[in-house]
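The complex is shown incomplete by one protein chain, all other protein chains being positioned as in the whole.
Order as written gives the chain letters A, B and C; numbering starts at 1 within each chain.
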Amino acid sequence: MAKIVIIYHTRTGTTKKMAEIIHMEIKNNNIEADIFPVESVKPKQLLDYDGIIIGSPTYYGTLAGPIKQFIDDSVAFHGKLDGKIGMAFSSSANIAGGNETTIISILQALLIHGMIIQGDFKGDHYGPVAIGKIDKRCEDNCRRMALRFIELLRKLA
Amino acid sequence: MAKIVIIYHTRTGTTKKMAEIIHMEIKNNNIEADIFPVESVKPKQLLDYDGIIIGSPTYYGTLAGPIKQFIDDSVAFHGKLDGKIGMAFSSSANIAGGNETTIISILQALLIHGMIIQGDFKGDHYGPVAIGKIDKRCEDNCRRMALRFIELLRKLA
Amino acid sequence: MAKIVIIYHTRTGTTKKMAEIIHMEIKNNNIEADIFPVESVKPKQLLDYDGIIIGSPTYYGTLAGPIKQFIDDSVAFHGKLDGKIGMAFSSSANIAGGNETTIISILQALLIHGMIIQGDFKGDHYGPVAIGKIDKRCEDNCRRMALRFIELLRKLA
Partner (left out) sequence: MAKIVIIYHTRTGTTKKMAEIIHMEIKNNNIEADIFPVESVKPKQLLDYDGIIIGSPTYYGTLAGPIKQFIDDSVAFHGKLDGKIGMAFSSSANIAGGNETTIISILQALLIHGMIIQGDFKGDHYGPVAIGKIDKRCEDNCRRMALRFIELLRKLA
């Protein structure tokens, strides 16, 4: 049975809350999913999952240092994540504050692992984004992307 | 039965040759595939295919004008390409001459159409790239990515 | 005396309005500035200016086709724009709809021309962005970036 992991870094709690909304939506659809702050997970655990979702606050236009270090360390399993499904999300203080480029920076890492990603023709195209506090727009986008992720996972299972 | 289209822009012929290598590899694996210079195809035709592969020379770090215009015009079918599989490739004059960012610029468009893409843990991670003339490295990468594309297409069919 | 050109593509009028706000702010600071829709300007004219500002709506995550074609055509003057100062701005329908990656796609072209760009530690970091209609946030960012652009132009003159 397919299993998903959600890994996030958080400082103010916004990225964590996004992770929880996505986690809840996945579980409500009867897919097994684990959720970890990046500090509590080892790259090796990535092998246990079919879907990998990574969330990061927007720091200087790319993924946060702890997320990047985790991805750098995952090189020990390079080639083993090939064909898994990936998704990214990001929180940021401002519109045009680097949230899109942060998501792209995570997607690039997933692609280099040989993973499969899907965009969205509606909503937040590259992945869900929070601007400041989480509002309805953000929550809807987190749920929508979670549902699309599950759908892709089921097709590829 | 799954069908693939390869669309390219070319001036010197390099991108065309890459398109032909990819086309040949797909057909050799018994998947139906059409190949068009971007000038000879209408966005509406995209609806007829399960897989869409787009190639562009590297002009100023993003997809060539005619490719971009074609993508802009595809907005008439926005939402209709959702879930199709995509891939990009690029030719460039030099190493570090913008070939990676050109591929990313095409992948961004595919994601915004809701399409599914996959990277490669070996070879040219984001998509095949030619540096100057097509050499064995480039040819191998074109073939490899074509095979991975077919594999993904079959899984999702 | 330093001279600036603002070149934009517009369909709904939003990008044009951003261009006009930037143009006005520059002129109010006693710097000569011309403003053109991309359809009314030739790449050769770029040689007449010290500062080049380019605005594009957000279409599929990168600069609009007509802007890209204009940039592709500017290859006839490759090397001649070296050391000029550049800036980019973008309008988009939605948050996380590709506006940042659109600005980055323009900045990449300016860099490949050897041009000089500056980000902003406040406001819209890569360049001013409109989300939907132009609001006060957008207008302030357009003005702010225009002033920073002038400041850099004066330093480099």
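Here is the rule we go by: a contact is a pair of C-beta atoms (placed from the backbone, for glycine too) under 8 Å apart; a residue touches a chain by one contact, two chains touch by 3 or more.
Note that the structure is a prediction, hence the values are computed from the model and not measured.
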Notebook entry, point to check: Which residue from C:31, C:54 or C:110 sits in contact with the chain not drawn here?
Noted result: C:110
Item checked: Options A:26, A:53, A:88 or A:109, residue touching the unrepresented chain -> A:109
Check: Please identify, in ascending order, the residues of subunit A that touch the omitted chain?
Finding: 59-66, 68-75, 98, 101, 105, 108-109, 111-113
Next item on the list: Name, in rising order, the residues on subunit B that touch the hidden chain in the full complex.
Entry: 61, 94-101, 103-104, 123-129, 131, 137, 141
Notebook entry, point to check: On subunit C, what residues meet the omitted chain?
Noted result: 78-79, 81-83, 104, 108, 110-122, 125-126, 152, 155-156
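Heads up, the rule we're going with is that only the chains that are shown with their structure count from here on.
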Note to self: Need the most distant chain from subunit A, centre defined as the mean of C-alpha atoms.
What the structure shows: C
Notebook entry, point to check: Centre to centre, by mean C-alpha position, how many angstrom separate subunit A and subunit B?
Noted result: 26
Next item on the list: Could you tell me the distance, in whole angstrom, between the mean C-alpha positions of subunit B and subunit C?
Entry: 29
Next item on the list: Scan subunit B for residues touching two or more other chains and write them down.
Entry: 108, 111-113
